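Here the complex is missing one protein chain, while the rest keep their positions.
Letters A and B mark the chains in the order given here, with residues in each chain numbered from 1 onward.
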Amino acid sequence: MYPVFLTSHYFRSFIIFTLFLLLILDSVLFLYLVIDKILTERREKKKRYSREKFTEIIASKMFDDELLLEIPKDRFSYEVVGDLLLDTLRNLRGDFANKVQDLLRKNGYVEYFSKMLKSKRFYIRGKYAEKFGFTRLSEARQPLVELLKVEKHPYVIKKAVFALSFVFEIDHLDLMYEKISEVKDLGFKYVEQIFINVIRRIREFRNSEKGMRFLSLYAKLLDSLGRRALFEALGLEKVYEAVPIIAGYANSNDPLMRISVARALGRMGGEVSCNILKQYLKDMEDWRVRAVAANFAGICDISVVSILYSLLFDPEPTVAMNAAQTLLQFGRVGIEFLEKAKRNGIGLASEIAKYALEGANLA
Amino acid sequence: MRSVLHFFLFTFQYFVFFYFIFVNSFYTLSLLMSFRFLFIRSRSIVDEEYEVMLQSEMYRPISIIVPCYNEEKVIVSNLKSLLTLHYPEFEIIVVNDGSTDNTMQVLIDNFSLRKVSRPYQEFIHTKNVKGVYISLDYPDLVVVDKENGGRFDAVNAGINISKYPIFCSIDSDSLLEEKSLLRISEVFLEDKEVVAAGGIVRVLNGCKVREGRVIEVHAPTKAVEVFQTIEYTRAFLMGRTTLGNLKALLLISGAFGIFRKDLAIKINGYRKTVGEDMDFTVRLHRYCIENKIPFKIIFIPDPVCWTQVPDSWRSLIRQRDRWRRGLIDVLLYNFRMSFNPRYKTAGMIGFPYFILIEFLGPIIEFIGYVLIPVLWIFGLLNTQFAIIFFFVAILWGIFITIGSILMDNLLFIRYESLKDVFKLILFAFFEFVFYKELLAFVAFFATFRFRARKWGHIPRKKMEKTV
Partner (left out) sequence: MKRVVVVEDDDLLANVLKIALAGKGFEVETCRDGLCGIEKVKSFLPHIVILDVNLPVLSGFEVLKKIKSDKATSNIPVILLTGLSQDVNLKRGFALGADDYLRKPFSMEELLIRIDRLIGD
């Protein structure tokens, strides 16, 4: 009358076992939650209080020539103060940054972070490697390099390379490159950030040749995602020396790569860049390449205007709109072409031209 | 007569038990899997402050489409919230779907709108567009004024006018987090095969919001809202841990979806149906397979969309009734996909899942809940049976739910006070008393009402999303 399995002993044991398991799980979680909440709240309150206290103190100390700061010896406040100082370095440069760095040195943070780099727990090593990098102290270099040479855990490698990108010497680039290629699945954001740092610092070195070699090596051996990140970073930072490297990928089969090339070169300008953009304006394979090229074509000389005019009639509206906006950058000549399109009255092109002209009047 | 009933009851018990055991086992597995996350997490102290440092300096553009209808009282504050997002390159396209109140005028006045002759290309056919407006104050805002056509039509119009390669559509009273936008756009950039991505939906009711940001997470006040919160928590926790890994399997029913614009146009946008999002995703699936386009539809647990859920039993019932009819409509329309190896995992696993669990589930559940009293009335109720049923169907469910609430809290979201968590747990004990039965009931009867559906004009005062 009832399903056979209901009366089976095994079935019932299974059910009871599962329920029991869940009951234990729930109770454990519950306790964990409560305890965690209480502890966290207490910690947060302490942190907030400490931060407030030290914010006032540190701010005023920055204007003293005598940089004596009574940093408490208890671990908690020490960390809080350290974090505060690192925060400042994020925002300030110059005189104040130097003072903060001095404060970090004088109060033993270099030794403290170095010690943490030797922790057995990977998360600690990573976290403090990162913090060390944020200090931008030259003292961080050696410990980070030592760490990288022997580190195997990918999380720590990521953080350490990132940290090193703030303070590296040109000779460290090979090591950084080597370790980074060991790590799979780096993530776009992360790679960009490292590149931005590296690129920023490379310009400080008088020997930019080695830097460029590093970049071209990187570009060759990275996967396409990393390469695109690299190019975008180079473009944003306007590293003109990298134009030949980027131009080398202009004929890539991957439209996304061509887009990154266009964006990078478009931000930097120059004849080589312009020629590539002109080529992209005629890219038949992917309308997005045309669109991006049209967006940045303002870097070109006046000869590009006629191509832009023809793009007003492109079947893709985004391409046409970008072309219209860029035409505005060419002053009288560009405006004349827009008026021509508007007068011609051929559907979308005419509307787009009209819209662009209207926009110019609004501005 | 009695023996017929006997026979029916006898066979049906199997269905009921198997169903509950299967579903609950699945949930239990997810719970155990997420326990693993917790274990890993607990070993490390997450320092969120420095995550900020890694915020990308490079953004990816996205279009956010906000269909609205008769929202003159709330549209301004809602939009202002959305517009405060610190995202460098995005556009918000508000589509006024032929409101009969002053919504349009309110928009014009509050956002310094100016009509422009911005080209509108009708890639997807929609009802007549009366005008396109830009805002002098908010360069990211575009407003489309059109004739009423229903939510799906409004979104299609938004797609037509959008200028960025990816879009998502949300209600005006939903909130997105900045990190969500970054995360979403990243996903499409990193893998060019991704055509659609789904994020998490959380219940906004009861939370403290300031200027478009949820600053304090609270449990809602009304019972109906609390029950829904519990429901969403359980569903999404499972989604995060298990279904998230089974990529093209998930049909992004509900959650909130982010899609590629070019493909949206190829499948002619949203269809006039009640289950818009799900239908859209399923057709996307079909299109890609039928045209041999390599694609991925993924579920990413990070982006969160905070949504208002129905705050009265009546509107809840109406919503679930609509969802139910939508589900059936989608399943029928795309029926050729089921058990069809041509559609790979979606056809062989995804679709069957939806048919067996999502569609049949509520029916079986409903019958299950009715079974006990019926058996008792006929004097056929065996206490042993009742106990086992109780354990398998009800107690197990409660433990799972409580586990999900606790796990969710430890892993993902922090409620402002533990009292809120306790409240949720308390309500979890009573879910089976009324809430579950109600939903099963609505779903059960909506199945039959499906025939009697009437389309026509769909005036919405609150845009609702399918889950």
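FYI, a residue touches a chain if its C-beta (ideal position, glycine included) is under 8 Å from a C-beta of that chain, and two chains touch if they have at least 3 such contacts.
Values in this document were obtained by computation on a predicted structure and should not be read as measured data.
Touching the chain that is not shown, out of A:R42, A:R90, A:K220 or A:K282: A:R90 (per the contact rule at the top). What chain A contributes to its contact with the hidden chain is residues 51-52, 55-56, 58-60, 62-63, 84, 87-97, 236, 267.
Quick note on the criterion: only the chains that are shown with their structure count from here on.
With centres taken as mean Cα positions, chain B sits 31 Å from chain A. Interface residues of chain A facing chain B in the complex, by the touch rule stated above, are 1-3, 5-7, 12, 15-16, 18-19, 22-23, 25-26, 29-30, 32-34, 36-37, 83, 90, 121, 123, 127, 130-131, 134, 188-190, 192-193, 196, 225, 229, 232-233, 236, 256, 288, 317-318, 321, 348, 351-352, 354-355, 358, 362. Listed in rising order, the residues of chain B touching chain A in the complex are 6, 10, 13-14, 17, 28, 31-32, 35, 43-45, 47, 49-50, 53-58, 114, 116-119, 121, 136, 163, 165, 186, 189-190, 192, 382, 384-385, 388, 391-392, 395-396, 399-400, 402-403, 406-407, 409-410, 418, 421, 425.
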